[in-house]
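For reference, the structure is listed below as structure tokens.
Every protein chain but one is kept in place in this view of the complex.
Take a look at chain A:
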């Protein structure tokens, strides 16, 4: 239904109500459409008056709807009035009303009141992230950076994840401001991005750059660049951090892979204890490998080709002098069939070590184990994203480690064009990254990877564009 243009008298409302198909929900429907059409608040007020005269009361959800309308139009004095009414009428409010009040007041000169409402909301629940963010933005808009950062840390302590938008506003509002303390806090945000492997988008990156360049007496200069495959920054010639894990991280990760991915709740789910033991002794006797290949995954690269031929090509492509290969497969590969020819299998077995798991076992956990056991130099080949195995890891820290290790150690083979001559060029490989793609600093320089907003990004892709900031 269309809300009226002008405030109506009680009788007129009554008439509308009776003509409506289900009069019980008339007010609700009317209010919703007022919010949708952004009606003048006087119209809403006349409806409220009508309701108050009719029932002697206005229901809470109607007040909230009215509040929504007021917030939508920035009617600060009305918002305060509604708040006063609600405060006396109800002991506490629920989160929806608190959110609206905070949102409405934080954009006005009454923004300090939004803070008191936030305090009140905290008593009953953890405030939502939008409430926190409105307050933080209001505080930083009024140059109360200390207050804003207090809220920010409180938010993090309560496990409420901030949006990139609010983080960006910190940089925007701190532009040109002095103070070692403030600088430290903003560096803290950058480190937060680093720890959580978050990449800022282009406009956020611009904010960061402008803030750096605006620090009085800081002499920071920022440049946009792409990093070479070697991991060297073309602007400042600085070598980025490599993607290797530390000794402790590495050990931690291998332990957790064995515990969570291979054994999990029941070793029998993915393999059997006997099989795993056999695999362990097999690997220990032949260590270390340089490349571990997921045989079945690689054999499906070219769907029109015989599967063992695919694998054969891949092995030929990867086998160079003194490279030790391990191929993981399943037992059914050993039986002569249209896809698996015994002669070719024999030939391959002379070039690489093979381990065949049971047909109902999963081979990926073995792949991870063998690679990790061989040491930091060892890479593995598969097109699988290994997401299901990552999901088996129980905490986010280890999952981050896994992602980092995966980026540094996974080689993805793909076919390069059908028309090319046979041979090596059948497969090209996307090499594992030599450098780590996270926000990083040396004190005098900052390197920040960023993504273009409008670019499709998958979680497994990492940005190639960087912001290089150095002190002159």
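The definition used in the following text is that a contact is a pair of C-beta atoms (placed from the backbone, for glycine too) under 8 Å apart; a residue touches a chain by one contact, two chains touch by 3 or more; residues count from 1.
Criterion: contacts and distances are computed from a predicted model.
This figure omits one chain of the complex; the name its UniProt record holds, of "CD180 antigen", "tRNA methyltransferase 10 homolog C", "Light-independent protochlorophyllide reductase subunit B" or "Electron transfer flavoprotein subunit alpha", is "tRNA methyltransferase 10 homolog C". Contact with the omitted chain, checked across A:64, A:105 or A:148, is made by A:64. Residues 7, 9-10, 24, 42, 45-46, 48-49, 51-61, 64, 81, 85, 88-94, 96-97, 124-126, 265-266, 268-270, 272, 359-360, 454 of chain A touch the missing chain (whole complex, contact as defined above).
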